[in-house]
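What follows is one structure encoded as structure tokens, with my remarks underneath.
Only one protein chain is missing from this complex, and each of the others stays in its spot.
So that you can tell them apart, the chains are marked A, B and C in the order they are listed, and the count of residues begins at 1 in each.
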Amino acid sequence: MNAQTEVKPRELSYAEAIREAMDIALSTDDRVILMGEDIGVYGGAFQVTGDLVHRHGEDRVIDTPISELGGAGVAVGAAMTGLKPIFEFQFSDFATLAMEQIVNQAAKVRYMLGGAVSVPVVMRMPAGSGTGAAAQHSQSLEAWFGHVPGLKVVQPSTPEDAKGLLLAALEDPDPVLIFEHKLLYKTRGPVPDGPYTTPIGKAAIRREGRDLTIVATSIMVHKALEAAAQLADDGIEAEIIDLRTIRPMDRETVLDSVRRTGRLLCVYEGVKTLGIGAEISAMVAESDAFDYLDAPILRLGGAESPIPYNPALEKAAIPQVPDILDAARSLATGRT
Amino acid sequence: MNAQTEVKPRELSYAEAIREAMDIALSTDDRVILMGEDIGVYGGAFQVTGDLVHRHGEDRVIDTPISELGGAGVAVGAAMTGLKPIFEFQFSDFATLAMEQIVNQAAKVRYMLGGAVSVPVVMRMPAGSGTGAAAQHSQSLEAWFGHVPGLKVVQPSTPEDAKGLLLAALEDPDPVLIFEHKLLYKTRGPVPDGPYTTPIGKAAIRREGRDLTIVATSIMVHKALEAAAQLADDGIEAEIIDLRTIRPMDRETVLDSVRRTGRLLCVYEGVKTLGIGAEISAMVAESDAFDYLDAPILRLGGAESPIPYNPALEKAAIPQVPDILDAARSLATGRT
Amino acid sequence: MPDASADNIPYAIRAYGPDRLRDALRKMHLIRKFEEGAEDSYMRGLIHGTMHLSIGQEASAVGACMALTDADKITSTHRGHGHCVAKGADVERMFAEFFGKETGYCRGRGGSMHIADVEKGNLGANGIVGGGLPIAVGAALSAKRLGTGAVTVCFFGDGANNEGAFHEALNMAAIWTLPVVFVCENNRYGMSTSTERSTAVKSIADRAAAYSMPGASVDGNDFSAVAEAVDTAVTRARDGNGPSLIESLTYRWRGHSKSDRNRYRSKEEISDWMAQDPIPRMARMLVDHGVLTTAEADALDQDAADEIARAIEAARSQTDPNTMDLLRDVYTGDAA
Partner (left out) sequence: MPDASADNIPYAIRAYGPDRLRDALRKMHLIRKFEEGAEDSYMRGLIHGTMHLSIGQEASAVGACMALTDADKITSTHRGHGHCVAKGADVERMFAEFFGKETGYCRGRGGSMHIADVEKGNLGANGIVGGGLPIAVGAALSAKRLGTGAVTVCFFGDGANNEGAFHEALNMAAIWTLPVVFVCENNRYGMSTSTERSTAVKSIADRAAAYSMPGASVDGNDFSAVAEAVDTAVTRARDGNGPSLIESLTYRWRGHSKSDRNRYRSKEEISDWMAQDPIPRMARMLVDHGVLTTAEADALDQDAADEIARAIEAARSQTDPNTMDLLRDVYTGDAA
């Protein structure tokens, strides 16, 4: 369905938008259930499920024991047999306990069975640093899942997309992982009423520009937009692409922009090496857009270290606006 | 120590070379133990540990229950407290059950504790397809671990390196993961006697060439060499780099070669998207070597699908020599 | 436990009519002949990869499925051929899968380790030890929420009982009172590792107490004993009284897989168990209680042999997958 027809000027937080999407799904589709740790009376570690248990009952908003492998596997088995579970990992770091069920089962069972089943499970992954929770509660592991055929992986950066991508994930017959940045939960933005979907596999151009292309993911989109505003003051017009979907990646939107700007900067929070930016860079470098490149493809990613606790170190471990400004300036002023 | 002084012309299989390295370690260092499933009397699923249990006893060659998370965690805890465990995953696919201990604990504990401990654990990962074992026993997941600071990741392609890198891993105070391709276990090659190490973090140029650079990993090194011989007949001289270490990557050897050839092809078995080749490509594209590129950077990786059972499909799912020939020819004959 | 002496009518004779009993014996013969045919085909090079034969365990597979209809589900294991036949699969389509044919249950994508028959309620074998345990609980959660009245029987081995997935799955099944029956086929070894060396409890059934569910240990080579225990557990599950754990004590005559050298058990042990062949035991019981004549029982044996021979011949000549379809069924709707 399409939102445009029914848009009202209304702002919600990113967390509220996700909750609204789940509320719509629970209200309109009996097969939808929520599973996760402390998503019931507690409302979720980040208060995303909030009061849904009171609206839809404990049979549909299910607190699991602290059993990530089993919990995820139960969601996979339920999805194979008629339910549409939305499974919340309390922190995406804990998905390290469930990789077996996500990667060996959910992602592969349809293929291994020659198409005899689908696994319509949605997994929500609160990710990212900035909360002072240190190395085991701050990772950005989306690149791992982007490497796994059979999975779809999205990373909404706005409340509108957080709702639209979750509803799209629920309409999708295959496993979809949604990486939600913890620091975005409280950010607010316009959110259409009622049901609508944001297409999986489609990037969004958040700002147009002729001088360079910045492809960013999740919270980095906002840092890139902040940088772009400052760059404009120096007469540098950066085009900002919000990738939105990690797998399948929107090749055309990225290549088309690079063909126009001839310069590319990738900005992401995950560890730089083998992070999302590596694929974006390689995808461009192997394409015809390579011929349009006027400068090296730059990447700003997370530091080659675990996320430290100390706030100054934690900040230093991921790209910040000044880093984006420096990289963009060096690119824009580079040879043509 | 250095092998050159004591090299004898002697051939071993890749599996025998690994066993010899473990035998040396068990014989010379009391802190070394082996842990894994069926590595004792059974000799390991691929007969790599072989008769070591008879030479060193069940206290040091320890059959674990089928408990990958716990087993890996026991190895991590033992490594933190004085032992040097070599932990064998029966198939690297089963490391999906132990990501928590590998990534949240082994890789991060030293950093999280401000350097108060080291985790000298070695994990052996039989990987790759070609055995008809289908999607859950054929993965090449090394890229995941290459994305994790705190880990070192190596991928020997020859018996000599399989022994040398294992002994280097044992001398290394930090966690080292060794990805061994199952189809290489029976391949034979010269292996120096006695103890020696192959440096972690150093790639090897297996063949010199001026026309293009092919960076390959593991079994793909052999396919690339086979292709290079045929390319030579057409007068195309490919330089073949065996990456050997995934993390930390040998930037200089790759960049230096690309500066000379101006053309780059990456060949790896893991899924193409976000696989090793993505990082190699991005590393070159962001470096000064970019200016030397005369053509797009091409990648040949695994198909965007799980590994199928049917032998013809299985073969079609990973790069083969003809694919390398086609890519290399299109590169070499491309614009300059 | 009932025995087959004439002065004490065994449960199976009391519980089932002659047609079902004849069919059960037929299925046991069919499994035995299927496994022998698969082994022979493997030796003749018709089958790729490896396989795990369940010869000697036929009473366990068939007895456990007596209480199930096609609406009920099972999750199976790497040693799943018997479960698949017991749940009603067509042996020709099974062989077609083994031969990697497009006509196989998994279109040749899965092979022995992923064979499934979703229409008949078999959610599939699994290449991951313990992988099916949480999935079975998920299927039971669906049945309970959707009110289908279906019960799920979860097959797993003694080795699997030491996986964390076992603990998490049984705990969740119990706290949520789900209609699932856990059937542990204890054949005394996980690959080469005996339960004495791997499992810290004498009887695996005793682990049921850790989940406040009934636990029973039965002679897995006694069809009637297995059927009685599982019937009781299935009834309990259907009545909404939750899960049970049944340990079926049996033995695999063949090696773990095609690469097993049987170094970990004695010839005597194997021959003692072969003397406990469940098939003649079943036949004798049926003859003793006048369900069949000896001639009729022998005829079932011969019929099974003929059916398997025909199935192998028919399957061999069927069509192979087209390598152009490599990416088919990675995602739903990717059908070629």
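Throughout what follows, a residue touches a chain if its C-beta (ideal position, glycine included) is under 8 Å from a C-beta of that chain, and two chains touch if they have at least 3 such contacts.
It should be emphasised that the depicted structure is a prediction, and the values quoted were computed from it without experimental measurement.
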Name every shown chain in contact with the chain that has been left out of the document. A, B, C
Using the touch definition from the top, which of C:Glu163, C:Glu185 or C:Glu247 touches the missing chain? C:Glu163
Candidate in contact with the missing chain, chosen from C:Asn171, C:Ser217 or C:Thr250: C:Asn171
Considering the whole complex, which of A:Pro120, A:Pro149, A:Pro306 or A:Pro319 touches the chain not shown? A:Pro306
Contacts of chain B with the absent chain, listed as residue ranges: 31, 33, 59-60, 64-65, 67, 69-83, 85, 100-101, 104-105, 109-118, 149-150, 152, 173-174
Contact with the hidden chain only, please: which chain A residues? 37-38, 40-43, 45, 63, 65-70, 93-94, 97, 131-137, 303-306, 308-314, 316-317
Considering the whole complex rather than only what is displayed, give the residues of chain C touching the chain that is not shown. 162-168, 170-171, 174-175, 197-202, 206-207, 209-213
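Operating definition for what follows: only the chains that are shown with their structure count from here on.
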Measuring centre to centre, with centres taken as mean CA positions, what chain is farthest from chain A? C
Please compute the C-alpha centroid of chain A, do the same for chain B, then give the distance between them in whole Å. 30
Just how far, in Å, is the C-alpha centre of chain C from the one of chain B? 37
Residues of chain B whose C-beta touches two or more other chains: 69, 93-94, 97, 134-136, 303-306, 308
Which parts of chain C, given as residue numbers and ranges, touch two or more other chains? 106, 108-110, 114, 126-128, 131, 164, 330
